[in-house]
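Right after this comes chain A.
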Amino acid sequence: MSVIFGLAAAVAVVAALGVVVAQRTLYSALALVANMVALAVLFLTLDAQFLAAVQIIVYAGAVMVLFVFIIALLSPGAQERLHPLEARVLIGGLAAVAFTVVVARLTLNGVSVAASGRFYGRLGPFAPVLVDRHGQVQTLGEQLFTTFLLPFELSSLLLLVAAVGAVYLSRRRRAS
Partner candidate 1 sequence: MGQAAVSVVTLAVVRAPVSLPLTLVVALVKGVLVVFALATAAAYLTLLERKIAARIQLRIGPNRVGPGGLLQPAADGVKLIFKEKAAPAGRDRVLFQIAPALAAGAALFAFATIPINRTICVGGHGGAGPLSVSCAGGYLLHWDLANVNIGLLYILAVTSMGVYAIFLGGWSSNSKYSLLGALRSSAQLISYEMAVSFAIVGPILLAGTLNLEQMVHQQQGLWFIFLQPLGFLLYFTAAFAETNRLPFDLPEAEGELGAGYHTEFAGMRFGLFFFAEYINMVTVCSIATVLFLGGWLAPVWFLPSWLGPIWFVAKAGLLLFVMMWVRWTFPRLRYDRLMQFGWKVLLPLGLANIVVTAVFVAVR
Partner candidate 2 sequence: MFRELLGGLRATARAMASRPITIQYPEEQRPVPPRARGRHILHRYDNGLEKCIGCELCAGACPVGCIYVQAAANDPAHPVSPGERYAVRYEINLMRCIYCGYCTEACPTEAITMGPRLDLVDYKRERLIATKDDLLEAWSGFTTMSQGVAPGLGRPASQPTPMGAGSPHSGPAGRAPGLRPVIPAASGDPADTPPA
């Protein structure tokens, strides 16, 4: 329903603005959490329930919790107010606009609308009818382990590298 889409999108945009504009760093992080929750609602409107749940569990519920931890522990000072005509504000604004254009172009190009009004991506063998037939989680799981096996393994390797790096960097150094 477009009402729900409108609400969720509005919250997402306001929260995103809040991330940039908020005076205290912790409020910035919390605004980002609100943004992610709004995105999860948007995923719901697109029938991607699993993705919505995982978005909240992983992003809003784990990654952002650690962000909030670090901010609260290290307590960086409050941000100075940004004057609207400062150089970095202008450059940042331009970059945001450019990014929006690029993303819009990519999504609009890559997405087709079937006669029934549903969207699907360009990647071929996957089709929404699979979701209706088998269920979301099952379809996602199947695709991950068959069509997209290589990217899946590579991303898990990437995560492993990150974890190993973190452990290595935080090891206790012997007194020399």
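Assume a contact is a pair of C-beta atoms (placed from the backbone, for glycine too) under 8 Å apart; a residue touches a chain by one contact, two chains touch by 3 or more; residues count from 1.
In picking the candidates, the idea was that all candidates are chains of the complex that A comes from, given by their letters.
Being a predicted model, the structure only gives us computed values, none of them experimental.
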{"item": "Options 1 or 2: the chain contacting chain A in this complex", "value": "1"}
{"item": "Contacting residues of chain A [partner candidate 1, same complex]", "value": "1, 4, 26, 30, 33, 37, 40-41, 44-45, 47, 49-50, 53-54, 56-57, 60-62, 65, 68-69, 72-73, 135-137"}
